[in-house]
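The complex appears here without one of its protein chains, the remainder shown in place.
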């Protein structure tokens, strides 16, 4: 079955890509499989200067999920370009580069540099990192700020810009519409929910940062709901993510309206998850009566037009 | 160990109570154990007139949690008083009565009637039900509306009023402060996160209502985080809930700042959960070196003052 | 106080395509007297599955209760992997079953489809014990799915239908209702909603039907499993399937 999906800047041979921050810059996973198998590669957030991030412990396991408070550790945009994008030259898989910052200026600077690089096919504007004091989520919970940031980044980026939305908001559709109007070419959603776990022995949070971002199967129902609501309200494509662990989850995100599906936390339990999903997807689609990947995208809400005969 | 906790209107012999909507009006669980064992009983939401609620299916299981869209089905405040509160006369456990409505008038009417009943010790203002078209969560995501409703209900209620907060907001602390200022005597949190699950065979949401409220272990990290943040920001007590399934979870909520802990979804898997938790709590507290229930409440953030010698 | 027990698995074997028969014993088997009631069974380890699974009582004999289930998802898959000697955590018997105590010397027809067949077996046995004549019409998807055919034949005349005609009559159970003896006095039916609707619309004699719905608590506390009453004047206007049902008088609730 043809799994190709064509999105702004991203010609995907299949709809599966790793989620930012769960895949580094690809190097480590290239020891497990050929990165050319992937639909695209989302690389770890880049900031202007290198950052050390938060103190450790930075991760904690929860029931059906995990918390992380990495704090955007990365070597800075310059070294990412010099070392990491250089490493990725050997692959032809599209690269979606995650952009972060503390100020609008920093976002713009990073977006300009990454967007100009020939190995970057699109940017993912991370306005939803819950683990840094400045920037990140504060842009992602205020539609006006988010729109203004999107506009600024769009004005300097040579490639399409996807805005990565935070689920920590009362009205995700309002956010999505605001950034669409500001020129976003696509959305990616969801980032993590803010959570906490306490160490019963010390009485303190397990994460040194106190709070962290909740990811994994726990958050999938929230992600599906948001993708379902947003993909109907906007006309730009959505990259869906949040809790994918099996090929059925991929189909659920497609049905909800995602045009591609990113896999985050599941890479930790199973480093082979992405190629396995890619391999399993055609059979699954077929077993539910779909003859193409496009037949299922958004079927949950455009049901009447497309209801399959015989299923 | 003395497990008593004294809260506005509620003299609890222990800090464990069932969460609203997961326990009906107590009748069914009274076949499993003596309701007098409970710290308190939270009864199902009451509205002015009886309501049938949403079409079925109304529940769906998710990974480590469940979705529900009951839609506030209840026999109406009059019959609740005549039939259900009457049934509860035989017990001396305090009753926390959950109050809902589509309009401020309806909330006020219900609060007036329930608050005047001798068997009701406090009201729980449900401004966080995600499963009804009108009322419910719309009051719970706008601090101004929430405050005005709280004020209106307070002005007619003869008993203390707890406001039940929705986690579907970008700023839970702002919500909490708004209702505290409006006169709330306590908070209960969290209600469910809005989620969705799709049926892969039909392509449609499993719940007839489309979206539903996510509860169970999945949401515990979000609940702990919110209780932790809110209990430091307000000076009224918090009843914590969200994903409790074992006695360690109870301690985690207490450490986070809850003064009592409600159990919702876990009643479905184990109808004996509440008395089991009550029985296990003293040993657990002791094993972590606490000599009273009050020593652990809020320890996560008032750590310096209270750090235990030897642990 | 009510019944929750770790019941011992005496048998758990595949008896048809993806369909298992599990035999359990425990303290409360002697309470499982009314056919049509169900067991509410905990599945999975820890908190992976927060909801129990309702399965009908298919038989009770010599202190052993039988359930028959089809693998449709993770919970029934997990159940199918349980081994003899292990225990399962069961609440039950729950709900109201078929009201048959007074029924004597009648000719009853049992109509079941798929996983609606199991409760009819215990029902049929009881009816026969009470001196009634029983005719069974059982519908399955195909030959590989058929189970308990001989067991039903021992109770009385038994007609099998399959969707694909691979066994018995090709078609639906409702196709055979017209061919029944005129002396049939009541019907009892369990199966998917469309079948129940068809059955209750075809018959003119009184009957009882058993419904399925996704359940939360399974004990009547959460209002997950309601259905509407047909009588708009009914004082409640609804029934809880887990508590007031799963068996209702045909016509009592909206299908």
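Letters A, B and C name the chains as they come in the text, with residue numbers starting at 1 for each one.
Throughout what follows, a contact is a pair of C-beta atoms (placed from the backbone, for glycine too) under 8 Å apart; a residue touches a chain by one contact, two chains touch by 3 or more.
Worth saying up front: this structure is predicted, and the values here are computed from it rather than measured.
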{"item": "Candidates A:24, A:210 or A:282 - the one touching the absent chain", "value": "A:24"}
{"item": "Residue numbers in subunit C that touch the chain omitted from display", "value": "45-48"}
{"item": "Chain not shown, touching residues in subunit A", "value": "21-24, 27-29, 31-33, 44, 50, 52-53, 56-61, 63-66, 68, 70, 73-75, 206, 216-217, 245, 265-272"}
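Everything that follows uses one rule, which is that only the chains that are shown with their structure count from here on.
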{"item": "Chain with minimal offset from the mean of all protein Cα atoms", "value": "B"}
{"item": "Whole-Å gap separating subunit A and subunit B, where each centre is the average of the chain's CA atoms", "value": "33"}
{"item": "Computed distance of Cα centres, subunit C from subunit B, in Å", "value": "36"}
{"item": "Residues within subunit C bordering two or more other chains", "value": "47-48"}
{"item": "Per-residue multi-chain contacts in subunit B, two or more chains", "value": "63-65, 217"}
